[in-house]
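Excluded from the complex is one protein chain; the other protein chains are retained at their positions.
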Amino acid sequence: MSSTTKASRIGEELWKTRVDKVNAELVTLTYGTIVAQLCQDYDGNYPEVNKQLEKMGYNIGMRLIEDFLAKSNVGRCANFRETADMIAKVGFRIFLNIAPTVTNWTSDNNQFSLVFDENPLADFVELPDDGRAQDELWFSNILCGVLRGALEMVQMQVEAHFVSDVLRGDDTTEMRVSLIRYIEDEMPPEEE
Amino acid sequence: MVVYSFYIFDRHAECIYKRRWLPRPASITGGKSSRPTSEASAPATSTPALLGQSARTTDDDAKLIFGTVFSLRNMVRKLGGEDDNFVTYKTSQYKLHYYETPTNIKFVMLTDIKSPSMRIALQQIYINLYVEYVVKNPLSPVEHPGGVGVNNELFEESLEQFVTRVLS
């Protein structure tokens, strides 16, 4: 547990001192507009919208991790459990001011769940009542991409997806994150 | 203190930025002359092991430097554990400073041998210049094959200022 409390403290400290704040409604409305526009552009093809959101998140994550490291100045995590705490208590804290709960570890310590008590991206949101969005759209899917992009940059290939969302009427909002492998250093191409 | 050159390597082992502050000598065969601390003399090139060979391009320099720091870093990790990292090494001609981010971006700076540790300076370059002007520039690509996106005006100018004003 000590790594969790340590991470919480780091997150708290950074949030207070290093983070520029921005109006929450601005973020919510901006993100909501993006999702709604995607739904319109893809003509209600929600699996495709999920995919696009994930892709956008991936590109964000690859950049965001640099900002995260520059701000937090933390080193490499010793194991995946520590990584999970870093994500939940520092990463989410400084970028969204939330701290999802890390839970449901598998015994090999390669899979965990993030349970979101609050989700600033989804404030005010009500999914379209076309009978499909409730079953097919993962509104906050961008977050999965952000994690995948960010962790890839620190040599972890992960897979992340939502398993439940309060917007769909579920009791919780839960994301499942699985470590696939650690990425080896790349070697320069051979000289001819 | 004199800064000779500066390199950034990305996680794909590619040199995405290089910069020299002193003109590269046309030939380095006679490079053993005097200490490179005086402005007049030609600065030593990066890898003394290859002294005596015919002129190399700056691309070759970058590759050699990458090979050097990559091997050194791996060696250091084998000896000192995964979290260990080497900081600097010194030859009779120059001093090489090294900083690597957790995202495997490597910052390398070559200075004269009397310079103090540049680790903090390299970290500053990463945090205040690279992240601010390269990573956060929405128009620059996420990856920088061939240095695309790194060689933007803001970054280059700030780097220039940082090296000339702060470091000397």
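Here are a few things to note about the model shown:
First chain written, first letter: the chains are A and B, and each begins at residue 1.
The criterion applied here is as follows: contacts are C-beta pairs under 8 Å (C-beta built on N, C-alpha and C of every residue); 3 or more make two chains touch, one makes a residue touch a chain.
The rule is simple: contacts and distances are computed from a predicted model.
Selecting from "GID complex catalytic subunit 2", "Geranylgeranyl transferase type-2 subunit alpha", "Putative trafficking protein particle complex subunit 2/Sedlin" or "Vacuolar-sorting protein SNF8", the unshown chain of this assembly corresponds to "Putative trafficking protein particle complex subunit 2/Sedlin" (UniProt protein name).
In the entire assembly, the chain absent from the figure touches the shown chains A.
Between the chain not shown and the residues A:Val19, A:Val74 or A:Val125, the one that touches is A:Val125.
Between the chain not shown and the residues A:Cys39, A:Cys77, A:Leu114 or A:Val158, the one that touches is A:Cys39.
The set of chain A residues touching the chain not shown comprises 25, 28-29, 31-33, 35-36, 39, 123-129.
The criterion applied here is as follows: only the chains that are shown with their structure count from here on.
Between the Cα centres of chain A and chain B there is a gap of 34 Å. Those residues of chain B lying in contact with chain A across their complex are 11-14, 63, 66-67, 70, 74, 82-83, 101-104, 126-127, 130-131, 135-136, 142-143. Those residues of chain A that touch chain B in the complex are listed here as 59, 62-63, 65-67, 69-70, 74-76, 153-155, 185-189, 191.
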